[in-house]
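Excluded from the complex is one protein chain; the other protein chains are retained at their positions.
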Amino acid sequence: MGNQASRLDELISHDYRHGFYTPMEVDSAPAGLSEDVIRLISAKKNEPDFMLDWRLKAFRHWLTMTEPRWATVRHPPIDYQAIVYYSAPKSRTDGPKSLAEVDPELLRTYEKLGVPLEERELLAGVAVDAVFDSVSVATTFKEKLGELGIIFCSFSEAVQHHPELVRQYLGSVVPYTDNFFATLNSAVFSDGSFCYIPPGVRCPMELSTYFRINAKNTGQFERTLIIADRGAYVSYLEGCTAPMRDENQLHAAVVELVALEGAQIKYSTVQNWYPGDKDGKGGIYNFVTKRGDCREANSKISWTQVETGSAITWKYPSVILQGDNSVGEFHSVALTNHWQQADTGTKMIHLGRNTKSTILSKGISAGHGSNAYRGLVKVAKSAANARNYTQCDSLLLGDRCAAHTFPYIEVKNASARVEHEASTSRIGEDQLFYCQSRGVSAEDAVSLIVSGFCREVFKELPMEFAVEAQKLLGVSLEGSIG
Amino acid sequence: MTTGAREHYLGRFAAHRARLAGASLPWLQRLRDAAIERFAGLGLPTTREEDWKYTNLSALERRLFDVVADGAQFSGFRNDVAERELARHALDDTHRLVFVDGRYAPGLSHVASLPRGAEIGSLAELVATRPEVAAELLDTDPEAEANGLAALNAAFWTDGAYIDLAPGVAIDAPVHLLFVATRMDLASFPRIVVRTGAGAEATVIEHYAGSDDAVYLTDAVTRIDAGAGARVTHVKVQQESRRGFHIAGIHTLQAADSRFASHSFAFGGQLARNDIATRLEAEGCNAKLAGLYVGSGRQHHDHHTCIDHARPRGTSRELYKGVLDDASRAVFNGRVIVRPGAQRTDAQQSNHNLLLSDGAEVNTKPQLEIWADDVQCAHGATVGQLDADRLHYLRARGLDAATARGLLIHAFAADVLRDITHAGLRARLSTLLPGQLPEDMGELECELLPTS
């Protein structure tokens, strides 16, 4: 038995591929957080007053808050004064105007990560905004998108060139008072992506942001804001990596999505932050607030996430279904291995009439990994004929891992229909042995079972991402058999 | 400033301490002192606590109930009310112990002959006559009394029942424990202890009834110790007055290969909370938890259940259903834990809710915590309303709308009722469901079928 268990262990252990560090000359704020640091960040970014005011309000509010304790995750206390809140690659100008101005070292980094920023090398139909530590370093296909009226740029640029849009929508989904980490983000966020799709425009290519934490002791606090105006459509991809370090690093991002009448936003994430080593040392604390607002009728927001990285993941991409007939979706695969902990799920807040939501969550736990689905389906009194269907499945690999399910269902309208189902299964040694005795290697058998388990979620991902996600899980479960 | 619940009950304890049951027994006083200290630290639960998120006890902070300690003060109960309630709730073919306002009423009770090795009686009497046995039965488990109200019960309990079965002893007829509340503004703290030796068998019906619209508090604690291979069935019937408060904890420990079945029926009270927990602490145990809550008006029903699979080869089945009308609210929190090493656990849980009115509200959280891999666990929860196609079908066959609704409500509840083996109780529970049935159809439930 012991022998068999260790074979499963080997099967599921793997090395982190993106763990290198790029030596760069950086421009950093001193460690620690104070009003001065916030003023410094705001000044560096040449922000208008309304932004500084907003940041300071958030900071003052944050001082009154305490770190949440309710998630089933365990971590040593975070010293918020030891974190560097601003770190940017040094550049000659205020920001790169084109790819030609981007530091070649940076371009090489992204190439190494498999994210080419040179447009000619890009997969057709994907525009990329790359965020390195705290700032956006390159956005591709900007002009082409501009012809359609689509604004796709770094958040800093949006603040400079489209302050009216930023002012209107920033914090309108995740207010600066929302929660401990979102409030912190509101105070200190340094960059991120901004996207606006004008009425009736179907964005012709996938938009993508690639996040990279490089510098030591750095927190990454990016902010993404996507607005799909009436009848617009956009599919958005987000990927992330970080170097291997023994210390834990904090990532506290905020993503806000706004869908106006008849608009659709599809947001896909493949999160592969450094998870820590096999003894649980190091890794990213990924405490992220993602929320979409189906603000007007017939709109739709769909979240798809594949979470394989981070030491601790704590995120609940949510949808507020305000508009009548609006639709929210959440599709998730979360893999925890070694000592990783994931507490993830979604909130579907039904406010409008005939609103629908679907939740599909697949958790895979291996090693000492702990995987929790935590979700809320709330049907307000106003949400006549609301519908929700939730399915949460857990796959357990080995007898030291854990899988938890905490679905909160709150229904205040008698015409609502809410259904929740959850199940647990495992890959047993007997199954592996059976496959082997039929000539299928145990390795293949595991990856077969795992990919079968995740198929329903993967099919929601855009093609390029699905391949990437499949590979990522494959790597996660790679190993030799004794 | 008005006195809060904490100061009030601490004050009552100080005043009554010397007159509580077993006041002369140092070990019991130590238990009570430790409990009141726990209460002093905890106070009443608040909605800031995860387990009380949806159940607000602020009414119990405002409305402070009287506590009666010794026998002399019990003479004041309303005998007429007690007898009326007894006539309404008595069940045939049972051993019956009646408690009025928390105190044993021998004149209203009736225990037929019991097999050797079976003992049933008043806990206060046991403390007075055989304190050494009482000490064994009252050996508390602080974990089971982790909230302020359970601690209050441990401090204040004045009476209650004990059922003590030697190994291999089976009581055929159910033990019917009927707790009748007759007085306004009184808090009663019943304590029930069930101990079954290896292979013993018993069915206990714990039944709470209150008169009219009396406002009072029942704060009950039940402890069940199921020996190896024992079979224990516990049926809780909560029919408190429409304005009464009912808080109860039922905690079971299961030894190897024991079978425990819990059925909880909640009909009464303005605010009622049941914590029902069983710990399968040896191999091969079987637990079955079923429940039905029926709310109307502004009633609030809360069930928190916990099935703790601590050891391998345990099986559990849980089915809770709710029917909510008017502006009633229900909370269901079903926790299933599979501890590390509890391999080959098989746990299934479901919770289904029927909302009959737009003002009604349900908060449900089926919760799985799994720390082992060779397990089969599944849960499901639904919230919905009566099926329009089914209603139409029944009406198209000539049943009027009200009858069609009533029939579908009864059908919804059928699989929770069907396992109640006492036919008289089953029939009576069925009459407590909302909605009328076709007239002259005879006893209904034998013609209703389990939903598959």
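Note that the chains take the letters A and B in the order they are written out, and that residue 1 is the start of every chain.
The working rule: a residue touches a chain if its C-beta (ideal position, glycine included) is under 8 Å from a C-beta of that chain, and two chains touch if they have at least 3 such contacts.
FYI, contacts and distances are computed from a predicted model.
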Practice task
Assuming one chain is omitted from the figure, identify its UniProt name from "Fe-S cluster assembly ATPase SufC", "Spermidine/putrescine ABC transporter permease", "Nitrogenase/oxidoreductase component 1 domain-containing protein" or "Sulfate transport system ATP-binding protein".
Solution key: "Fe-S cluster assembly ATPase SufC"
Handout entry: Residue in contact with the excluded chain [from B:209, B:232, B:377 or B:408]
Key = B:408
Handout entry: Which residue of A:354, A:370, A:424 or A:470 touches the chain not shown here
Key = A:354
Problem - Touching residues on chain B - with respect to the absent chain - result: 387-390, 392-401, 403-404, 407-408, 410-412, 414-415, 438-442, 447-452
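Rule of thumb we're sticking to: only the chains that are shown with their structure count from here on.
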Handout entry: Cα-centroid distance, chain A relative to chain B, in whole angstrom
Key = 45
Fill in the blank from the handout: Per the touch rule, the chain B residues reaching chain A in their complex are 50, 340-341, 343, 353, 355-358, 360-385
Problem - Touching residues on chain A, where the partner in the complex is chain B - result: 70, 379, 381, 394, 396-426, 428
